[in-house]
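Quick one: the structure is below, questions incoming.
A single protein chain has been omitted; all remaining protein chains appear in their positions.
For subunit A:
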Amino acid sequence: MSQDVEAKVKSIIVDKLGVDESEVTHEANFTNDLGADSLDTVELIMEFEKDFDISIPDEDAENIATVGNAVEYLQDKV
């Protein structure tokens, strides 16, 4: 299950930010490493919400800055 979440998160990121899968490492920061602007990160969160069918409050979203943050947060929620 946790592997599934990680794969799904990474595929959403690859799709949304148009980056290469090899760049989407655990430590990669959306803004600094993957070239996302502030609206891209909002859209990424919206995409997670849609694909995992959950709602991510703004205060949680602010703490999701890296691929690892997203994977851990979503593993915890689903």
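Note that a contact is a pair of C-beta atoms (placed from the backbone, for glycine too) under 8 Å apart; a residue touches a chain by one contact, two chains touch by 3 or more; residues count from 1.
Note that in this section contacts and distances are computed from a predicted model.
S.K.: One chain of this complex is missing from the view, so tell me which of "Stage V sporulation protein AC (SpoVAC)", "3-oxoacyl-[acyl-carrier-protein] reductase", "Molybdenum transport system permease" or "Probable glycine dehydrogenase (decarboxylating) subunit 1" is its UniProt name.
M.R.: Its record in UniProt gives the absent chain the protein name "3-oxoacyl-[acyl-carrier-protein] reductase".
S.K.: In the full complex, which residues of subunit A touch the absent chain?
M.R.: For subunit A, the residues touching the absent chain are 37, 39, 42-43, 46.
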